[in-house]
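Report on the structure given below.
The full complex has more chains than appear here; those shown keep their coordinates.
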Amino acid sequence: MDDGVSALVEMTGISKSYGGVHACRDIDLTVRAGEVHALLGENGAGKSTLMKVLSGDVTDHTGEIRVAGVPRRFGAPVDAQRAGIAMIHQELDLVPELSVAENIFLGREPRTRLRTVDRRAMITMTRGLLDRCGVRLDPRRPVGALRTGEQQLVTIAKALSLDAQVLIMDEPTSALSPVEVEQMFTVITELRRAGAGIVYISHRMDEIGRIADRATVLRNGAVVEEFDARELTAERAAEAMVGRPVQAMFRTRAVEPGEEILRVRDLALTPRRARSGRREPDGISLTVRRGEIVGVGGLLGSGRTELLETLFGAGPPGTVRGEILLRGRPVRPRGPRQALALGLAFVPEDRRIAGLAIDHSVLANTVLSIVERIATAGIVPRARETSAARRIVADLKVKVGSIGDAVGTLSGGNQQKVVFGRMLLTEPLLLLLDEPTRGVDVGAKAEIYALLGRAAEQGIGVLLASSEPAELVGVCDRVVVLSGGRSVRELDTSHAGEAELLAASMGEGSTAIAVDTGGAG
Amino acid sequence: MTRTVPHRGSGGRVVAALFRFQSLFGLVAVFVVAVVFSPRHDGALLFLDGDNLFNVVRAVSEIGIMAVGMTFVILVGGIDLSVGAVLGLAAVGSAVLMVDSDFGVFAAVAVVLLIGLGFGFLQGLASAVFGIQAFIVTLAGMQIARGLARIWSGGQGVAIAYGDGPGEAPLAFSLLGERTFNGLVPIPALIFAVVAVVAIVFLRTSAFSRHMYAIGGNEQAARLSGVPVTRVKVAVFCICGFLAALAGIVHAGQLNQGSPNDGFGYELDAIAAVVIGGTSLMGGRGSVTGTVAGALLLGVLNNFLGLHGVDPNIQLLVKGLVIVVAAGLQRLRPAG
Amino acid sequence: ACGTTSENSGQNPQPGAAGGDACAGPDGTYTIGMSQANVAEPYRERMDDDIRTAAAKVPQFTVEFADAQQDNAKQVADVENFLTKQIDLLIISPNEATPLTSVVAKAYNKGIPVIVLDRKVDGDAYTTWIGADNVEIGRTAGKYVAEQLLPNGGKVGELRGLAGSTPAKERGDGFREGIRGTNIDIVTSSDGDWLREKGQAQADAMFTANPDIEVVYAHNDPMAEGAYLAAKAAGKEKSLKFIGIDGLPIPSGGLKAVEQGRLSATLIYPTAGNEAVETAKQLLIDCEEVPREQTLTTELITIDNAATVYDEANS
């Protein structure tokens, strides 16, 4: 191990359990200067927990942490930050009401001589940081008004501002599309060159081979393998994580699409009150047929989310123009409830904010959409409720002790499956999925894809928005590319590949997004 | 494949089972103290005297009935400060309708319950549809209900005399002041019990209650899951207004009078009962069982302090401390 | 703890003065401001009503009412509003004495006649005070208990008014004077906060803890009624005697309760509403001097005179 490169951080014998759950068992991990160390593992393998231990968020662990050779015991995140360890959290931990600059410097505000906050310095410094990440954002905008992807960029800038020796990035790219990912890689390369050590957690296997130097794989809270990441293939990594070979990720089945379920023609929405940061549909046409999986591609802010929300009636109130035909009949969902009744189902992008009641049981979260349907005279028979939940939990292979456990104690991927399961229980005609595999591990991804395949076979139509080109190309039959709220291209994935998709996304007709190829600024 | 089965030892299981009844801890503790330190008379524990126990329940029945409705509102993340004033309005309404307008008992009760429901409905609209914070809507509602009660009653308590003549209320209404089962169980206590049982069963079994919890847990998620959020919220305020009006009817029946100042400050007692019972003011977590325990705790405490003739100022201190400690007990729940 | 303020003593008040320029005789029209401490107490609402009724018979008078909701500060603001509006006469029933003293003095020193009802203010910067003597009322109640209800002595339970309020203290003290030297014991005292329901709940506990009580002395009629209800629930309403104070001539008041046999007695606490309007008339229309203090007498009401007094009051 000791190849002359100094270890910035050595963690030895780290264990941590939640109640009876052993999230980390006796883990050793070193982070060296100038390396990108990938931390891999299934959902719930203990990656985030291990890093929370390192960043001083989780404190009731056993084992030892040495920073630059000195044993440390952190009592709070500040302690770790003072020791030069910064972390970008998986769940975006920003304060929506504060501005970008205030968020970045929260807890470490630059002061004037009068001990007041030096706002001007803060804004200038923020500009610098954002430039480094290649984002043009007004530092004074409240973070709550930013898109998920933009927020992720802000957390990255925030972590950079700490000038940390060790930077932990817990799924920093889950909401980013390829362009921003590239930009972030540039930043990482810079940091590495400056001698920082980086722990990189991601479920996007293609990223690992590109950026990481070493990789450690966790399973069941314990280290199972270490690799030299540069010679790591996605298959190899997946196998190490899951413990057995993972079958072909993407389906190969040739589709036999049936009748048309959804036809959208020139859909446009003028919201009653404009909300900044949103890109409402402004001329979208597409069709989905039975058994078909149609992708929705585009860059950050191209209006994918907004399209799905509008179809589901979950967008802002306003005037809808154009046509939405569901099985040939014009419809205009006024709200999620009506949309569900029409046979639509929607899995939102941000499960924590829009998907789950975190403190409530898996049971309560799963059956929420069908309690009325299975009730007689308003009374829900407990047996039917639990059997429905058990069935879907088994079908989706949700890893959970008992369906009575709080959904917040599940790993991210399993939480995602719960939201998914809730929608499948409604037996929809058409599934609207917004980034359904965000933060989901390879194994679970494969399961979800298989599930989508099965749903399609049963004649359900799927409309799937995703930022991952590989996913769109691999899973979908066709991909509709959005730009600036319009549908600009439609690709047949049996002919077109990722490169074409990317080209189409960045291509013509974009007003919101100006692609600046000349580096930052 | 990773298995993340939470392994709980059997000890953990016992503890967990115990903590399911956590909202009763405070009540049990206060009850035990009240028994052990009960004043005696001829060697008998006065506190455990049957009459006394029923008095306790009777005394909390109004707060209890309101607190059940309050639980519903708080479960969806709201709050209702108007219940005390609605109680006053309902008490006045019952009296005026029967005495001045010669309504029969059922007609008067029905109209008053509808008024409570309607008042809750309007508040629900303002809060759920127009998105004004429930605290402020119902703070205003409190003033409005009080004003209406004062105007309706002419500012004075309206006495309820019983009989068949004009200006007299039907004798049936006076039942609310009586006791049943051999003169043991006060009717208000019975009504409280019925309301509580219905609410508990309703919360356990109904689809509607699943919606309530979901809204309190994550409103946006509930909406996207097809929960009719606005409708549920409005309905919950209706229920709360309805129960406050019911409490007002009970109040008028017990006191043979409806006064516009009745129920002043009751909202805080009702909220205290709910919170002591372990319902979170953030919504999404709690139960009516807890609320009933909370209300009884307050009642036992009042009774105990009263039996001992504790100085009223000291009573305030003791009550304050007990409320904090009881609410603190709710925090003991093991995580997960 | 009843101090006085000295700040208005330099202002040269004229006790009992007619208010000089205030009096414009029968041809003037007058706005009277009535600042009430609160209308939550039936007694005070009745006071307002009496003033309203009496003033309606004087065509020159318009009365505006303000309700301070038991808040001294609000009552100060209410009086200030009246001053801004340049009322011709102020009637005030103060929430408490000291806090209202300076604003009352301010009005008085502007030449506005001030009639103080029920509770006094400190100093002498007001035109006249009309009210009853709570200590005297308590004493009368005590004597009645000593002479009529428990001539051989016995045990009394007391239901007190809101802790910290002056009448609660005075009615309690007076009663103790009235029973001094007899065999009567006040075995228990609880706070009923002037409220019927509070009286009922306190009485529940009182009867449980002290089964040998024979008389309940309540500081007002609603609490006495509450105690009656508690006794009835315990099946003791026949063996116990209840007395209250206020004797309001309204359907929910003490006079009816005595007439209908629930209370053994009540003591009239006059609202002084009629007297206030009468005094206003003397000051503004007749340009007469009025006495500085008009103490109204109480009357013991038993079943013998309850109905008559009720009818007289509402005639």
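Order as written gives the chain letters A, B and C; numbering starts at 1 within each chain.
FYI, contacts are C-beta pairs under 8 Å (C-beta built on N, C-alpha and C of every residue); 3 or more make two chains touch, one makes a residue touch a chain.
Values in this document were obtained by computation on a predicted structure and should not be read as measured data.
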Labelled copy-number formula for the complete complex in this structure file: A x1, B x2, C x1
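By definition in this document, only the chains that are shown with their structure count from here on.
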Which chain is in the middle, if each chain's centre is the mean of its C-alpha atoms? B
The pair out of A-B and B-C sharing more C-beta contacts is A-B
What whole-number Å value describes the gap between the mean CA coordinates of chain A and chain C? 71
Where the CA atoms of chain A average out and where those of chain B average out, how many Å apart are those spots? 44
Distance between the centres, which are taken as Cα means, of chain C and chain B, whole angstrom: 34
Tell me, which residues of chain B touch at least two other chains? none
Within the complex, which stretch of chain A touches chain B? 18-21, 42-45, 219-220, 242-243, 312, 314, 335-337, 339-341, 346, 348, 353-360, 364, 367-369, 371-372, 375, 378-380, 382, 397, 399-402, 405-406, 409-411, 422, 426, 443
Quick check on the complex: what are the chain B residues that touch chain C? 39, 41, 46, 49, 51-52, 55, 58-59, 99, 150, 155-159, 161, 177, 179, 183, 186, 251, 254-257, 259, 261-262, 264, 302-303, 306-309, 312-313
Interface with chain A, chain B side, in the complex: residues 1-9, 12, 205-208, 210-211, 213-214, 216-218, 220-228, 284-285, 334-336
